[in-house]
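Supplied in structure tokens, the structure appears directly below.
Of the protein chains in this complex, all but one are displayed in their positions.
And then chain A:
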């Protein structure tokens, strides 16, 4: 059944001619309802896709900005590490079933024990040789990872050259590219994690972030290699756009099978092994300590989502129904992951700070979307359209349709020239640089705020101590005039004090802030009793 989708008989395969691919959209305009204006399919296609992508981009940027502001600038970054915050904010009051509650209790326990272990751990050695050793290890790990990623890119390019343009509709070799890219992503993810155990960073959080970034870099490289290859080499026959569309469908479906179905099955098997031979059961085998329940890796799943979205945004230009496919796929992935978490996996060892992690992933999504938009920009401007298929046949480049058809401009027009000038890489680079500088400035401001708050806190503490000291001295002096010491033991900080004794001259002084508290005076009642702080 799978083969029918990807196979080609003497004419193009059944689906190649359907609306699933770019090639089948016509470039004619027609009237839907007689009497009204014409509905031009090329214009509609172009505008729909462009508006969709731009709207998504704006939405993602705004979300990212808002999340960044909330989680990094308004809340001081140091708060995320302190214990009080962990204790007060750790229980999610929305949890409604017993199993989730038990999971949460276990996670909190692990987090607290990790915290205690970290506090009690002997401090990192600060000797010169030790530091040099740690730095070298880190550098070696970074270099290894970068080398691996470069190797993966080279191999992938070779595979694409070998299998890409071949007449692959008749054989399974069509799937090699997809299998290769998805397989390497999964495998290299594990390798990066193993490498991560060698290095030692001061905070566990840094280690996790670095792992995440490496995995993301790997994904980005694979995707970039694929795009570059598609844009530079042409298949010998037919539309290159349709070929890209087909490749994307393949990639997404294969990714579903590998990352979701296959890896879930592996985790299921591991859970069964744990249930039968694990350390907590009656007959522990020799491998018992290794058969722990599978961990639930939030970062791998989230990066998978980012990967799917990147492919989707790129492919929307070539195969619009990709949206439906990806929506369906993500729905299935969600339910599969949910079942996995509830029944198979042990809870994640770290309480992921939801808002900060969300910001990080939004940044990754923004970066990939920006890359996709740049690629599209290049495509629209510089890559010639296929002659025989698609809604843009007839024009040489896609943007010409926009300019001439929609804006009815000619090449020498001022707007055209201004537009071409703006889209030069230097200007875009300048804009990005300005945004980066603005972000850095805001963050520096917030850090300065934190330092100021710390200083003010210390100042408050010192003032409190000063006040205590002064009041204690005053009471000592006052006690010298009167011998009942025990009633003077408690000095109240709110400008009050207890005083005993009719002979105390402070009591009659209206400027003093002493207050009497119901002690009867044997001699002169005051004309104006001082009850300042009743």
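One rule holds for everything that comes next: a contact is a pair of C-beta atoms (placed from the backbone, for glycine too) under 8 Å apart; a residue touches a chain by one contact, two chains touch by 3 or more; residues count from 1.
Simple rule for what comes next: contacts and distances are computed from a predicted model.
Colleague: Which listed name, "Argininosuccinate lyase", "Ubiquitin-related modifier 1", "AP complex subunit sigma" or "EF-hand domain-containing protein", is the one UniProt assigns to the chain that has been left out?
Modeller: "EF-hand domain-containing protein"
Colleague: One chain isn't shown here. Among A:100, A:141 or A:305, which residue touches it?
Modeller: A:100
Colleague: With respect to the chain omitted from the figure, which of A:52, A:112, A:217 or A:383 is a touching residue?
Modeller: Result: among the candidates, A:112 touches the missing chain.
Colleague: Who touches the missing chain here, A:44, A:58 or A:83?
Modeller: In the full complex, the listed residue that touches the missing chain is A:83.
Colleague: Mind pulling the chain A residues that touch the left-out chain?
Modeller: Touch with the absent chain occurs at residues 70-71, 74-76, 79-80, 82-85, 87-98, 100-102, 105, 108-109, 112-113, 115-116, 119, 353-355, 457, 460-461, 464.
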